[in-house]
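Can you read through this structure? Questions will come right after.
One protein chain omitted, others in place.
Labels for the chains are A and B, by order of writing; each one numbers its residues from 1.
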Amino acid sequence: MDDTAPTGALSSRILDHRTAALAADAARLLAETRARRPRVHALTNAAAQAFTANLLLAAGAIPSLTIAAEEAGHFARRADAVLVNLGTLDAERRAGIPVAVAAAREAGRPLVLDPVFVEASPPRLAVARELLAQGPAIVRLNPGELEALGGRAPTPETAAALARADGLVVALTGATDVVTDGVRSLRIGNGHPLMARVTAMGCAGSALVAAFAALEPDRVTAAAAALLVLGVAGEIAGARAVGPGSFPAAYLDALDALCEADLVSHARVS
Amino acid sequence: MDDTAPTGALSSRILDHRTAALAADAARLLAETRARRPRVHALTNAAAQAFTANLLLAAGAIPSLTIAAEEAGHFARRADAVLVNLGTLDAERRAGIPVAVAAAREAGRPLVLDPVFVEASPPRLAVARELLAQGPAIVRLNPGELEALGGRAPTPETAAALARADGLVVALTGATDVVTDGVRSLRIGNGHPLMARVTAMGCAGSALVAAFAALEPDRVTAAAAALLVLGVAGEIAGARAVGPGSFPAAYLDALDALCEADLVSHARVS
Partner (left out) sequence: MDDTAPTGALSSRILDHRTAALAADAARLLAETRARRPRVHALTNAAAQAFTANLLLAAGAIPSLTIAAEEAGHFARRADAVLVNLGTLDAERRAGIPVAVAAAREAGRPLVLDPVFVEASPPRLAVARELLAQGPAIVRLNPGELEALGGRAPTPETAAALARADGLVVALTGATDVVTDGVRSLRIGNGHPLMARVTAMGCAGSALVAAFAALEPDRVTAAAAALLVLGVAGEIAGARAVGPGSFPAAYLDALDALCEADLVSHARVS
């Protein structure tokens, strides 16, 4: 690299390197998911269960979904990663989540937390705060949820502060996704507007974050690679779908067929 | 209008006026839903949750679905309308429904009731009767459910009698939909046979009734406009779908793209 190169050109080269590196990581983790078929046990909300299972299957992973306290530990122990999503937080889920989280911790499995709609319900926010103290590897959330958990405007800096405070990776999704452990940060500019027009897209995406976390010890890479895969699949599906009705099928078809060339040609990382 | 015009021609002109008026109301309410994005909190059955959320999103509204008693009040209070559907009426739903209904009443939000399968289960019929006493704005039901609640053959007259007795609007769906407050009545002849070949079509449709009730104080107009939108979307989707498998996606795509010209050209109102 030439120290005299103009700043614009330099940062453009840095961008290119990050994009190429994350596209390669994402392609590798997708190939490993298809080959090694990690098990993901997802305690997720009622509206997201079927789509979450189908997204994991389309990616090559093996889903299980049981919530009951009596069974959640058995399923979490045989899984390679555990996802806890706080949507539709009923009594059964309140009882099952701690059992699954304890089993995941004992077995050393990565835990991914998706604190859906914590801004809408004080009891749910309290549960999310308790779970943040249990050492999740990654928290995947949107700006409204980050504002509630971080206590201030949902900026990348708030995400980084939350990551540092709780010793985890924050994956903040939106028009541009931000993945940060409080020191390193990646921004992913992929995705499609139809992803916000279908329920459970974010929830199911968190399950792919968990699948990649089962395979990749670097949590920033795992989370960012999953969000890149999801964003590129969304762009390919968005170009094929008629509208929000046909989008979910097109999205899973695109995820199933996604290859490294798709990732390299679409990725926008900084 | 000419007082000497023959009755047939007169009623034909009245028909035309009603059709044009309801098509215009439906187009206006759909545009307002897309622009103002009303929140609908839906306590609905397990098989309908995902499709209900996706129908609301396709129409432009914002869904939430939590049932738990601890949370349902928080979600109902921040919603613009509340839907209670009695399918899969388990302990969690039995506990959450009164909390959400009380919160909706306190906040002055319209409540829509969908008494699914009340004819099949005496305990569920009892819950429906209690809810009718809580002042729902609109009840959306099918002939079997009306017969169980109205206590006699499910005719438009029975619907009108139920509406008068309970001071609400009855939206009776079938080959021809009837919307009545006991005084005024509208009949909507739109729809497609595939709508009866897919689960949760009626349940999810009730959520659009709730969204329109959040925006339109005239309950007959709100309910009839929603049923017109749903019926026309069904006709457009029915012409495109291969069968019941591809119908739901085509239906949401049609709803997303529906415009005033579609409503005007398809509406059959009397």
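The rule is simple: contacts are C-beta pairs under 8 Å (C-beta built on N, C-alpha and C of every residue); 3 or more make two chains touch, one makes a residue touch a chain.
Predicted, not measured: the structure shown is a model, and the values here were computed from it.
S.K.: Which residue from A:26, A:40, A:53 or A:97 sits in contact with the chain not drawn here?
M.R.: That would be A:53, which touches the missing chain.
S.K.: Of B:121, B:134, B:155 or B:270, which one is in contact with the hidden chain?
M.R.: Looking across B:121, B:134, B:155 or B:270, the contact with the absent chain belongs to B:121.
S.K.: Which candidate, B:63, B:87 or B:154, sits in contact with the chain we can't see?
M.R.: The missing chain is touched by B:87.
S.K.: Of the residues in chain A, which ones touch the absent chain?
M.R.: 46, 49-50, 53-54, 57-58, 63-68, 70-71, 74-75, 78, 92, 96, 248-257
S.K.: For chain B, which positions touch the chain that isn't shown here?
M.R.: The missing chain touches chain B at positions 45-48, 50-51, 87-92, 117, 120-124, 197-200, 241-246, 248-249.
Note that in this section only the chains that are shown with their structure count from here on.
S.K.: Rounded to a whole Å, what is the gap between the Cα centroids of chain A and chain B?
M.R.: Roughly 35 Å, centre to centre.
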